[in-house]
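With one protein chain withheld, the remaining protein chains of the complex are depicted in position.
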Amino acid sequence: MTTTRDRWSEALTPATLPRQARDSWRFTDLAPLKALDPGRLAPRPGVIPDLPPPAPGVVRLCLGPDGVSFSPAPADISWPAGVQVCAVPPDVADAPALAVRLGALLPGPSLGLQLAPGARLRLELVLQPAQAEAALAPRLWFDLAEDASLELALGLWGPADSLLVACVGARLAAGAELLEGQRLQGADSAVALVSGQVQQAPGSRYGRTAVVSGWRLARLEPQVCQTEGQAVTTFRDLALARGQATIDLHSQVRFGGPEGRLDQLQRALVDDGAQSVFNGVVQVPREAQRTDAAQLSRHLLLSTRGRVDTIPQLEIVADDVRCTHGATVSSLSDDELFYLQSRGVDRVLACRLLTRGFCRPIFDDLPPLIAAWPSEGLLP
Amino acid sequence: MTALPLRDPSSAGTDAAVSAGVDALVAQPYRYGFVTDIETEKIAKGLSEDVVRLISAKKNEPAFLLDFRLRAFRLWQRMAEPDWAAVSYPPIDYQDIVYWAAPRQQARKASLDEVDPVLLETFDKLGIPLTEQKRLANVAVDAVFDSVSIATTYREKLAEHGVIFCSFGEAVAEHPDLIERWLGSVVPIADNYFAALNSAVFSDGSFVYIPKGVTCPMDLSTYFRINSGDTGQFERTLIVAEEGASVTYLEGCTAPMFDTNQLHAAVVELVALDDASIRYSTVQNWYAGDENGKGGIYNFVTKRGLCKGARSHISWTQVETGSAITWKYPSCVLVGEDSVGEFYSVALTNNRQQADTGTKMVHVGPRTRSTIVSKGISAGQSSNSYRGLVQMGPRAVGARNYSQCDSMLIGDQAAANTYPTIRSQQPEATVEHEASTCRLSEDQLFYLQSRGIAFEEAVSMMVSGFCRDVFSQLPLEFAAEADKLLALKLEGSVG
Partner (left out) sequence: MSDRPPLLEIRGLRAAVGDLEILRGVDLCVHAGEIHAVMGRNGSGKSTLSKVIAGHPSYRVTAGQILYRGQDVADLAPEERARAGLFLGFQYPVEIPGVSNREFLRVATNARRLARGEEELDTFSFDDHLEQRLALVKMDPSFLDRSLNEGFSGGEKKRNEILQMALLEPAVAILDETDSGLDIDALRIVAEGVRQLAGPDNATVLITHYQRLLEAITPQYVHVMAHGRLLRTGGPELALELERRGYDWVDAEAGLGSREDVAV
């Protein structure tokens, strides 16, 4: 009988790991992942989260006592009209991403939901294991029919020496809207790999806002395909990289047809010996005329031991498009600091105000459900 | 130049009509595609240690240089051809290339009078007259034909100022100490596959040395001409500007039309010491292949400048229009404090051309500054990629970079890719990158046409407007030439 450890070792052999010398793994050191001991990782019971009670009409599911299922059980819930539990389709799990491969080695929890035409749901998923060395591998799938709407608040916590491997998949039919807020908070020895696969039909809207804080290594790979264009995608990412953290965002948006829109803003604050990596791929093939894509990456580098690697990546074949991207890496502005100081604000506080100001545009864009969660301790 | 059919403005706005107007404009012949009929001495095809020794022996090189070549060759054998660039081509058979070709003539030309008149005529035809009466007034030219330099003008006048400008081979013979000191100091032997290949087999090229405090009294220029069909071209250029020296250097290149591909793997090294300044401009017009992608030069070139001294300044300006494939990243390593690196580039691809080009700005020293302005124009079914790296090292306190890379797409089958990489380890450094994509729109063309401007003139106005930031960096006569070159290359592509 093969043990988890064997399968793990197999999954992490040089032959199956991404080639680090090149491509999208060039800047990401996988050592923290390899350092986790698969023999000690196990599902851990979920805690009752320290959050205000859910607003009326909001469904909140937490990590159950067994650490591999939701509580309350999705089958026992009286879902709003038009919402039905379904299986997570295997094709979500077949994606080649490392997160998917490792996720297959770990137990759940998993949740699949179908939203009938016009159905509406506000859903909170709070997955917070109680103990260290937790293995948590949520697999989520949302199938939204025409004009259905889902607001999802997804909270993922990683205690010390834990591994979180999350796969989120969604299919949005015409007129459907998925508004996703993610909060990923991990201990400074935890590792997170989060993959996203969203397919958007014309006329659909997908908004994704993620705030990542802590972790030793957190890698997010949201991928969106606007199958026939004419959809709207919004990405907002904030990485708070401190300590020895590596926070790594590899996004990919492909426009399969004309008149698609992308509005992407990535911000990362890098302090101490932390590292932020951003690689944002935007693909505009020939059939994607009149695409309008804007991507902006902003890094605030606060420490001489910190490191930033940013690689915007635009691949365009259509000629009638508007694509812009920008990237900046800098520290706090001397002029801004002086302005605040000249009003009597001391340097330490001025730095904090400016740092918070840097983060604020992302917090301002958090969807309402997740915005209502207390954020103390998240911001510097 | 053939007369260009004017487009009927009333048809503007319909893609089909535009394409038709365009197709009619295609097939402007490459002007420099002729072959000079001259007896050429060639060695047999293929590459081995013996070939490397043979090349070195033919050039009577000192031991250190043979050693340099052999080390490079041994490293090259163990290296793999890079495959990360966004270009594709069938595998190159490195044994099917001739690594040495030279027009047969007297062992050593004592003066221009002894140069084969056929060669002088060739350069005349290319617009680079070399003879005393006709040569360019303000530019000293080193003319390189296949593997060897055939003439360098104004050598004596430059020597009065202490400036050394000669072929690489002559420099090895006359200034071996300088060559030994600086060769490979910027681009190490095994820097990359093509640089290693060049280090092993390089034939000739130009050497420039500007002594301390001297402002070079005229612009210097090397003109590269490939003539043989199966010969690889491997030149080596080395420019050293001592403290407070400054020089402007221009590079031009053309090749005949062959329907096979030729490999051009050059290495250019620039060194600027304290307060020195080097401006290096290239107008590259190799043969790009025909509209079906047959033939053309593979331009796999390593260019790098080292700002070694404080307040030194290296500026690269390139107008890339030729070549079937361009793989080229003129870079600056900014070591000296307050040193400045610049990269201004226009890369135009048409038909089936592929370009993967950009720059690296490696900020090592404090308060170093760099500027990148890249304009990519993709037409036809070509692919044009900007690939760049801006790196702020731990000591680069107060360093700044500003990058702007814009793409213009003409037609819906051309590709424009942008791969800028920024790495920073220094909080007191600022990096700003902006990029945009635009197209040559029918509305704009129509607007210009409706004011009485002819179609092709409107195109050329808009393209030169798009490239203005780069052209303004070129020496005056080059800027006009570049403008014309772009218009010529684009004729017939707009739609």
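Order as written gives the chain letters A and B; numbering starts at 1 within each chain.
In this text, contacts are C-beta pairs under 8 Å (C-beta built on N, C-alpha and C of every residue); 3 or more make two chains touch, one makes a residue touch a chain.
Computed from a predicted model, the values in this text were never measured in an experiment.
All shown chains touched by the missing chain in the whole complex, by label: A. From the set A:Asp320, A:Glu336 or A:Asp365, the residue in touch with the chain omitted from the display is A:Glu336, counting the whole complex. Against the chain not displayed here, chain A makes contact via residues 333-336, 338-347, 349-350, 353-354, 356-361.
Methods note: only the chains that are shown with their structure count from here on.
In this assembly, the C-alpha centroid of chain A lies 43 Å from the C-alpha centroid of chain B.
Only residues 22, 286, 289, 299, 301-304, 306-331 of chain A touch chain B when the two sit together in their complex. By the touch rule above, chain B contacts chain A in their complex via residues 84, 392, 394, 407, 409-441.
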